[in-house]
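Take a look at the following structure, please.
With one protein chain removed, the remaining protein chains of the complex are shown where they sit.
And then chain A:
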Amino acid sequence: MIEISGLTKSYGSTTVLDGIDLTVADAQIGAVVGPSGAGKSTLARTINLLERPTSGTIAVNGRDLTALSGSELRAARREIGTVFQSANLLRRLTAAENVALPLRHHGVPDNQVRRRVHELLERVGMLHRANHYPSQLSGGQRQRIGIARGLALKPSVLLSDEATSGLDPDTTLSILTLLRELRDDLGVTILVITHEMDVVRGIADQVARLDHGRIVERGAVADVVRGSDSDLSRALLPLPPAVPAPAGHRTWSLRYDAAAVSPFWVAQVGREVGTDLAVLSALVEETGRASVGRVTIGVAPGVDERRLEQALITHGLVVEQRATLRAVTPRTPGTPGAEAVA
């Protein structure tokens, strides 16, 4: 497990990281998200000790790495494997040689290096590319090699620094699947630093939002996506663009636990209240350990709002936002969801 506490990094009078506390338990996947300039890359570089923290501690399995120096620090670095953005493979080494590099630099005997490299390449599904050079590999393949290299020294923590940035969605998905498998098979703790919400939704157990060098929001991904009142939950499950509500209809945004609520709730609630509900936009997603639905409905004029709300609550839905008697203007696809207007 990795425990970061009170981590601060300043350059002169500029504080880039301000008292970061973050813990990822054994075999969990933690994610740190944030906009560019929030301090994500500095956080990544401080966690793998490329930058020395101004203050605070980074402990892996209870051992504070910031207190070490020289050869002790080099040995302790084995505990944190890093997967870099765009893989950072050596261009003049083959895939296998890239994976072997940290092993050789730590004095692992040749026959063991060969065995371990074989094992790692097999694990990331790249055995058939062992003797290829990075320029002969696709971005996703390069990143698989980068992951294999990150795992070479059997670290207890794998730090993924924007490892899927710049990859296409399918490749991102395959890399995330690989990371999750590695966690499940090897029990490695993974800390993902990313600006992509898809990544968080796809693999993280815990999420923290970094903004201006501070962690402003955090929680289990399952809880955050079920919640409705935070920037993080809205960012994690953005509503798709809604069609305009029929004339006179009011728009309501709802959120619910899709595992617990009957999939027939639209018809059921409509029957109970005696009206047809218009579905303007909907999203039902299985994210890690939670199935969450977000829906924008149009409520016909004359419907008793209190009765409708009561019926929705009885069925297990949460009313996030409602607009009173206001026409929703059409908007171009791609703009933020209905909540921006509602």
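The rule is short, and it goes like this: contacts are C-beta pairs under 8 Å (C-beta built on N, C-alpha and C of every residue); 3 or more make two chains touch, one makes a residue touch a chain; residues count from 1.
As a working rule, contacts and distances are computed from a predicted model.
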Which one, "Ger(X)C family spore germination protein", "Flagellin biosynthesis protein FlgD", "ABC transporter permease" or "Propionyl-CoA carboxylase", is the UniProt name for the chain you do not see?
"ABC transporter permease"
Of the residues A:R78, A:H118, A:R218 or A:R322, I need the one that contacts the missing chain.
A:R78
Taking the entire complex into account, which one of A:A25, A:L50, A:A67 or A:I313 touches the absent chain?
A:L50
Of A:H106, A:H195, A:H212 or A:R322, which one is in contact with the hidden chain?
A:H106
Tell me which stretches of chain A touch the chain missing from the display.
45, 48-50, 73-78, 80-82, 84, 86, 88, 90-93, 101-102, 104-106, 133-135, 149, 153
